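Omission of a single protein chain aside, the complex is shown with its protein chains in their original locations.
Chains here go by letter, A, B and C, matching the order in which they are written, and residues are numbered from 1 within each.
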Amino acid sequence: MKNSATLLITCPDTKGIVAAIADFLYQHNANILHADQHQDAENSLFLMRVEWDLKDFSLDEASFAEAFQGIAKTYKMSWELKFSKDKPLMAIMVSQYDHCLADLLHRHKNNELQCEIPLIISNHLDVQKLAEFYGIPFFHIPVEKDKKKEAEAEQFALFDKFQVDFIVLARYMQILSEDFVKRYPQRVINIHHSFLPAFIGARPYHRAFERGVKLIGATSHYVTEVLDEGPIIEQDIDRISHRDQVEDLIQKGRDLERIVLSKAVQWHIENRILIYANKTVIFD
Amino acid sequence: MKNSATLLITCPDTKGIVAAIADFLYQHNANILHADQHQDAENSLFLMRVEWDLKDFSLDEASFAEAFQGIAKTYKMSWELKFSKDKPLMAIMVSQYDHCLADLLHRHKNNELQCEIPLIISNHLDVQKLAEFYGIPFFHIPVEKDKKKEAEAEQFALFDKFQVDFIVLARYMQILSEDFVKRYPQRVINIHHSFLPAFIGARPYHRAFERGVKLIGATSHYVTEVLDEGPIIEQDIDRISHRDQVEDLIQKGRDLERIVLSKAVQWHIENRILIYANKTVIFD
Amino acid sequence: MKNSATLLITCPDTKGIVAAIADFLYQHNANILHADQHQDAENSLFLMRVEWDLKDFSLDEASFAEAFQGIAKTYKMSWELKFSKDKPLMAIMVSQYDHCLADLLHRHKNNELQCEIPLIISNHLDVQKLAEFYGIPFFHIPVEKDKKKEAEAEQFALFDKFQVDFIVLARYMQILSEDFVKRYPQRVINIHHSFLPAFIGARPYHRAFERGVKLIGATSHYVTEVLDEGPIIEQDIDRISHRDQVEDLIQKGRDLERIVLSKAVQWHIENRILIYANKTVIFD
Partner (left out) sequence: MKNSATLLITCPDTKGIVAAIADFLYQHNANILHADQHQDAENSLFLMRVEWDLKDFSLDEASFAEAFQGIAKTYKMSWELKFSKDKPLMAIMVSQYDHCLADLLHRHKNNELQCEIPLIISNHLDVQKLAEFYGIPFFHIPVEKDKKKEAEAEQFALFDKFQVDFIVLARYMQILSEDFVKRYPQRVINIHHSFLPAFIGARPYHRAFERGVKLIGATSHYVTEVLDEGPIIEQDIDRISHRDQVEDLIQKGRDLERIVLSKAVQWHIENRILIYANKTVIFD
């Protein structure tokens, strides 16, 4: 079992950052496992992810911040430190289609996703048995017209109670309120069943069929206040032909949705994603 | 060298169509090479492509129509008959980027495209030498602001003179007038450098970069009066990452454009495309 | 719910076959839903799949053979007639890895696979709970060294008892005996975790890693007496890089295996596959 720390850094680009960080880690006896960086010339931004083995590392969680604050201040860094031993807590929200949920739960059971899943919330009862099979607490919160506010209040209470770190919308067919989105910035991942920005909004497979496209797609993204306009994490497509009816698009799309969503979730859990300018950097 | 005939049929769907056509061809001793059909349930349409060897076929071009007219009338068919010996005449229009043009000319020389290319028209001089290398007559028709009408008149005159069957816009950076489009319905093929309907219009790579997509695409389509809204023939995508700048998108996109356009051209030449309801059926 | 019949035909290629079949179906008032054919010039073979709605069809299962035998004899056809109402009975064999099994069971539950699954056989107990969750009878038949014959005898007895039509090896890590393979010709579908013919045999991901390939693949195929040499049904690949370790290949491969196997199973169930010359024709 890996016992590592991951540092994510964003700061203005200037000379000497890598040297400062590498030197700091070396001084504290870190064994670097992965390091990747990105410079955005347009925005003069430096972004970095570095992961090291904690075996011989001389700082603990408490002392790291103090030791690192000099560098962080010098280079005006915003930074986050994560430990592989601290598995993030992921809530899943889902409506009636269960393919993404079944996929995530199966991957979780097989240790593809290094997180805890303290709860599943649905506005329907269809997936309750599946949740039970995998031993995940299931909460049924119907969302009645004009009562979204009340439903979201119940959801927030549960997220608080279970100390949820991030939320995955695994085909949750409700639009979140502005309040919800603001409460969990960069912490809600959605799967949209088109290659965004094509077919924003409802019924993308029907509209893809009507337009006569030769490819269908799926897009995982962070949810922001503008519908389907948040930072894109991953996309993929599949080929269709004139023989494919809407039902075929929907079936083929399920495979896309599963894979595109699960990659986003995995990368988020592994702290591989940095967001800026409504885009993502995916460190691999 | 293949010596075949290809029949393309569109008619209301009803029982007995395949039997009638197959029987007709058998009566006239056709050796069927390929037959493919498609039913559109929604529109109650039957579409078919059948290709046969002419070796033992008992009808010639002149007598076919007379012999076939009974069936065609009974089933209210619109139909077209093409002969592999009659290579269609393709005009190419291009501005300054020469990658699609170079690709088409190279494929043509290597017999991938069974057509004649009587002329290339450009509003710039950049590709003249390339045209000359492949021995294709080159015509320079600048398109000055407010003089598009005059330029198009020159173009029409050349198309008439060379008896052009269809026109390929191989990165021709001008929007055609309504008059042009109406004159050549379903006979102008364009390549657009995005996966339509995403990024309709100008500068799609720049907009793809700004949006932070993880895939870029290209789309070949027939030109209609609504910009980038015509029937899609082929699409493909390539994967990009945060490391790719706009220039990288443009370079990667060139490979997509070449392949997506050349497939559309080949299928058009081989009479594999039927259009209805602003969509294409591609018979393979 | 579709109520259709599907006819699969293989015969020597000659003129008039399509006319004969189309005419026969028309005479008996069939409403053709799909028809697709293939000619293999090299082997002078004609292969066809035709599916029609049974609503107005004037023959039933019993009378079809008699009515059709004249044509079948004339053209020396081997043919098979299947009805959509008769769902085939599929047995699944699996060892410890459960990702393909979980995928097939989930698709079956969601009506992607129009078959019955009367039983699951495993040489381990790992997947028992999964089988129970989906309500499929589970049989544990350990395969001890030198006792494969006895184990297979038990398997055959179960296949007979449940009148199994075909068998899917969903990561069943045992090599079937010659006797097994001969007993179920063209009725055993396997998933191999490489793009065959690369990496035939054991541990393909390890060997792919050692070779330094940039793509990994998966292949579904019918099992024949020569290991991993049977007719290929479907293949797909995923891109890897030097950063991917064997474990990453195995994880990425699971997604390939799931999709490539499920397509083979679906096409087999829908009678879309004809086999000849150790190849498959997939009618779409």
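Points to keep in mind about this one:
The definition used in the following text is that a residue touches a chain if its C-beta (ideal position, glycine included) is under 8 Å from a C-beta of that chain, and two chains touch if they have at least 3 such contacts.
Quick caveat: nothing in here was measured; it's all calculated off a predicted structure.
Partner chains of the missing chain, restricted to those shown and counted over the full complex, are A, B, C. Interface note: of C:196, C:223 or C:249, the residue touching the hidden chain in the full complex is C:196.
Within the whole complex, the absent chain has one touching residue among C:38, C:107, C:171 or C:268, and that is C:38.
Only one residue in the set B:81, B:102, B:141 or B:158 touches the chain that does not appear here, and it is B:102. Residue C:243 is the one among C:73, C:145 or C:243 that touches the chain missing from this view. Taking the whole complex into account, chain B touches the unshown chain at residues 98-99, 102, 106, 110, 112, 129, 133, 241, 243, 251, 255, 259, 284. The omitted chain makes contact with chain C at the following residues, 38, 41, 195-199, 211-215, 217, 231-237, 241-243, 245, 277-282.
Seen across the whole complex, the unshown chain contacts chain A at 15-16, 18-19, 21-23, 25-26, 29-37, 39, 239.
We adopt the following convention: only the chains that are shown with their structure count from here on.
The greatest centre-to-centre distance from chain A, using averaged C-alpha positions, is reached by B.
A turn of 180° superposes the CA atoms of chain A on those of chain B, with the angle given to the nearest 5.
Centre-to-centre separation of chain A and chain B, using mean CA positions: 42 Å.
Residue positions of chain C touching 2 or more other chains: none.
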